[in-house]
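After this line comes chain A, so read on.
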Amino acid sequence: MTAALLQVAQIALVVLLAPLMTGLVRLIKARLLGRRGPPLLQPYRDLTRLLRKDAVLAANASWLFRAAPYFVFALTWLAASLVPGVTAVLALAPTADLIALIAILASARFLLALAGMDVGTSFGGIGSSREMLIAALAEPAMLMVTFTVALVAKSTSLSEIARFIIGGGVGLEVSLALALMAVLMVAIAENGRVPVDNPATHLELTMVHEAMVLEYSGRHLAMIEAASMLKLLTYASMIACIFVPWGMAVEATPHALLLGLVTYVAKLAAAAVLLAVFETSIAKMRVFRVAEFLGGALMLSLIATIVRLMSEGL
Partner candidate 1 sequence: MSPSLLGQLDYSAAHLFSAMVLLGSFAMIYQRRMVGMFNAFAFQAFALAAAAAWQAYIQEAHHLYVTAAMALLLKGLLIPFALRVIVRRLDIHRSIEVVIGIGVTMLVGIGLVALSALLVMPVTAGAAATTREDLALALSVVLIGLLIMISRRNAVTQVIGFMSMENGLILAVIGVAGMPLVVEMSVAFAVLVAFIIFGLFFFRIRERFDSLDVHYLETFRGERR
Partner candidate 2 sequence: MNGTLVDPIHAILGLPLLAAAALTLMPSHRMAAKVNILAAFGTFLATTQLFLHRPEPTALVFIDDFNIYLVVLTAFVAFTSSMFSADYIQHEVDIGKLPPIYLRFYSAMFQLLTFSMLLALVSNNLGLMWVAVEAATLTTVVMVSVYRTREAIEAAWKYFILASVGIALALFGTILIYLAAQPVMGPSLEAMAWAAILPHAPQMAPELLNLAFVFLLVGYGTKVGLFPLHAWLPDAHSEGPTPISAVLSGLLLNVALYAVIRFKMLLAANGAALSPGPLMIAIGLTSLLFAAVMLYRRRDIKRLFAYSSIEHMGIVTFAFGMGGPLANFAGLLHMAMHSLTKSAIFFTVGHIAQVKGTQRMSEIGGLTASHPWLGWTFVIAVLAIAGLPPFGLFMSEFVLVTSTFARAPALAILLVLGLLVAFGAMVLRVQSLAFGAVVGPTEGNTVRLRLSLLPILVHLGLVLAAGLWLPAPLVAWFQAVARQLG
């Protein structure tokens, strides 16, 4: 019963926190660049404004184009609410499997890529094809990371992994450190952050994600924007859950839950700060370098697996 309640709370919490986190990243980036930047709550305002507006559709847009944003949002929301953040005691915890999570996010991306090509403009097509290129490289890397983590924690369930790590099952584990680096690189690519893609760009040639969703407007756009904010939050929570789970409530006592909430928000804030600092300190890479960047992630995750296998004595 508590688990179900907590799950409902989690579902509400992620959708509330996601725009805040994006707003924080934007604010810090602006400050680091010497601008005043938008207020912290600007993303909420953007979303409500977009929701109020009418959607403009291309004449040849199919039902897929109209349906995709809702599905994408729903899938991403589902993914975000699966990842244990405040507590590991969740009703959906048994389904919160890393592989399932990757699959859910992948199907959201697949829908979006289809929608990008639906109208038949060149930008949508180029965006979709680039997005799929990134996905083709990022997903194997992510799966190798999953594999490594599973080798360490003997489980692919996120709450199990979190419990295992909190329980002090591992000391200084090289394969986890390598996996962390790999997953960070994947997360940057998946969320279209700076060295791979620029979320704020309007330069057509370098756009990936923005090119794909260029045809969207109004409430459709609001769905997509919200989905990408949720995705960022999902990745941040997932990394926190696997690599720094400390503070998460493993039992549903009020005290532990309060501590869990505080640490969760703190972790997200830290992730936002780090992301902003990283993004401002690095230049966007050329698109053909992206393959190498993600190849690097794949390589790291493979080394992590091999090193882990080595420790197990082969």
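For anyone wondering why these and not others, all candidates are chains of the complex that A comes from, given by their letters.
Just so it is clear, a residue touches a chain if its C-beta (ideal position, glycine included) is under 8 Å from a C-beta of that chain, and two chains touch if they have at least 3 such contacts; residues count from 1.
As the structure is a computational prediction, the values presented were derived from the model and not from experiment.
Between chain A and the candidates 1 or 2, touch in this complex occurs only with 1.
On the side of chain A, the complex with candidate 1 involves touching residues 171-174, 177-178, 289, 291-292, 295-296, 298-300, 302-303, 306-307, 309-311, 313-314.
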